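Down below is the structure, laid out as structure tokens.
Removed from the display is one protein chain of the complex; every other protein chain stays in position.
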């Protein structure tokens, strides 16, 4: 269903269409003729802009319509049949992709993490159980930044994962559905360039940060580039009018729009977080990004649900509920104020 | 690359963006909040419009971003692992989807057809070679209408396929990437309602007929509906902002836009075909739709290539070339005139 | 490598060839001509013997060369692509089949169990996390009896699993690699007939109980029988000289040989267990079957390793080691006595 204008939306960050500047770019190019399947000048130009921002001049950049196909396609392309991926049990690839990774034949080796982040200790733990040809071979580490519960990796944490991935001859990959939010979060000490130079591949999420739809997979490890487009076509189909994705990422990576939108979302999330904390409520995770998880009495939740749209995340004890509030580029200052007034 | 405005484009029908009315609908709904993954009112409304047009009130309708994922997802959803699909060797699923169907584990059993169409005799031929558990079990017939070479199925031909599919306990499916063109072609005697009632599933192609992107898979056989969305999520990912697809199909199925656009494309293709024939050239296939395949001397082709964009399909003898010319909703009367003047 | 006769073997139960009576049957039938791929009279007769023992006259029986192919083939045959299997994290299908199940496209949903056994509470727990089409659909419960750590299911436990599997519309399957040991264990209150009537499918392990090689998959749920041989051929190949398997199971299910061999193994394991306990050592699990897991000081383990072959299972604290000792049909009374003398 769609929602009345009197309800304020904190349910997710993939509901509204494109940021006006992105929409304008789509409108302006609507009648152009171009080569299909991403082999047009908009895609090439967008890839160049991304290569410049990542500081990896020979990175390969491929545009996808969504995060799930970006994830399972990279895994299918990078791994041999007996190789598996280490990820947290809460990771999107494990929990919310309907077994898409397994459907490509690969096992996800899960570890449990309290804050949603993987550490070298997790990798060591997983390696211990995977010693020989009677088990799959752990070959890829997949992390999300920001994570599924809003936390972010520090430079030290990412560096440590990079170190162990090299030691163990494993690939390091980032599901960057909310990479913009991570890199503009309060306390974040990573740049896009540092991310790009620390991993074998990652994707820059557009759907949740200003694009109508689209994600940009960046491959920095030369070994992983070979024939990637074959796998892409086979696994999820390459968008016929690939230009649509190029046009959008051109807009997002012009004049810093991508980071500006993420910064806006983060700043409103911070305002919301600070306001809720000021009222004495606690949080499930220490999230500095656009997803926050306050713990609130059930009665208050029920009252809030009359004016605001959001998910109940999970019950906490008998009387409290952890809810998830999400801000996005379309969230307004006044939405936050309304919420803080009501809580 | 993109093309200078002085070149006229007959290369394909998936180059320009959305028809203005479809684009307008996307603009008007851009800032709406709605449920994700196709569970919004635009998708529901578009599905209702399609159900009304097909005359199958309880059909299931699912929206995909492209034709390749629509094809391999339906095959993955409908078949058990040992079941295969019969199709022509020239079919898109066999030739131009990078083994996407096989990547889901299913064999495509190919037969050779001169005019791109399948007949009951082809089915009988394929059944003969697949008798027991040492071969795959033919369980689905996949045809394209219009076909990959522009031909269309008559009512009698479709009825005959339906009959044998029932006799052999097989599903009948139509890849409808260009279904609009087929149903508005000169000489066509099939309606959308007749198509819908003759098959187990088919898709209505939007990408090549006015949508920015998108196809609507229609499932009429109740047995095939169960858990389809699970398979959809697993195989290609469901578009997070599924509304985008609903909005476009609402526009296409309002006031007959879908058929009007296909009719426009067909009428310009006819004008082109008649004009070329009038100059004495022959054609590879007897196509009444938007893809035509004239056979032209190489020298003439080279001259045409200075002003027009199109594909060389294949050499014919030493001196001639079969070229493919494609019209679309964005093709203009004057484009045809220019071509006929030059040839 | 192979082992000097002075070393005594407790390493596993799949090392020696066939029990003499099984070997004799293979020798006696060696020069027969018969139809291939399991369509011969020995296979038919063996299936009849198994149907009689299970009390399910219309059960389907299929012979496999090993347990891993039996497991992944049944899963591939029974499930649609988006359906998953619930099993313990220690289950063989999850830990020691190199992702064979995932390679067929299916997720194994794991739960943690201290004693290796699944309970209805585990099923409820798994269902909670799998609510809609964004996750796989739990459709099959796979248990091992005896389990990977030697424990066995009681009649009450199996009945409870059957109840919940029906309530949740899920299949119940038993990996019976060591089903003989389970059904002849001290304290076991289940019969083969009760097992057969409580599940949708299970297999009777031959490789670890007297056969040279081979397992018999029994399918009792009519819905799961359709086209099983197609999937069998596709997933692991059907043994060309299928008769070899029929001949072996004829021998095993003649005059109660199958249960006699399992009983022998269990009784020697009991003797070993009682003797070790009498010396004051504890055990990792409460196993009444052929695999026992005593916890022994490292020094003693090192000394035992000079005369006996067995696996160290895992370190316990600083000074102790849990070892695994396995008896089989070829284990001798005197082997047990030797061990007990040395410990």
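As written, the chains take the letters A, B and C, and residue 1 is the first residue of each chain.
In the analysis below, a residue touches a chain if its C-beta (ideal position, glycine included) is under 8 Å from a C-beta of that chain, and two chains touch if they have at least 3 such contacts.
Keep in mind it's a predicted model, so treat the numbers as computed, not measured.
S.K.: In the complete assembly, which of C:36, C:222 or C:256 touches the absent chain?
M.R.: C:36
S.K.: Which is it among B:135, B:191, B:267 or B:286 that touches the chain not included here?
M.R.: Reading the full complex, the residue touching the unseen chain is B:135.
S.K.: Would you write out the residues of chain B that touch the absent chain, in ascending order?
M.R.: Residues of chain B in touch with the missing chain: 81-82, 84, 95-99, 102-107, 110, 129, 133-136.
S.K.: Counting contacts across the full complex, list the positions on chain A that touch the omitted chain.
M.R.: These residues touch the chain not displayed: 37, 76-77, 80-82, 104-105, 133-134, 136-137, 227, 229-235, 238.
S.K.: If the hidden chain were put back, which residues of chain C would touch it?
M.R.: 1-3, 9, 11-12, 14-18, 23, 26-27, 29-36, 40-42, 65-69, 72, 97-100, 103, 207, 212-213, 230, 233-241, 244, 309, 330
Basically, only the chains that are shown with their structure count from here on.
S.K.: Can you give the whole-Å distance between the Cα centres of chain B and chain C?
M.R.: 50
S.K.: What is the distance in Å between the mean C-alpha positions of chain A and chain C?
M.R.: So the centre of chain A lies 42 Å away from the centre of chain C.
S.K.: Using Cα averages as centroids, what's the distance between chain A and chain B in whole Å?
M.R.: Distance between chain centres, rounded to whole Å: 33 Å.
S.K.: Going by the contact rule already set, what residues in chain B reach two or more other chains?
M.R.: In chain B, the residues touching two or more other chains are 230, 233-235, 238.
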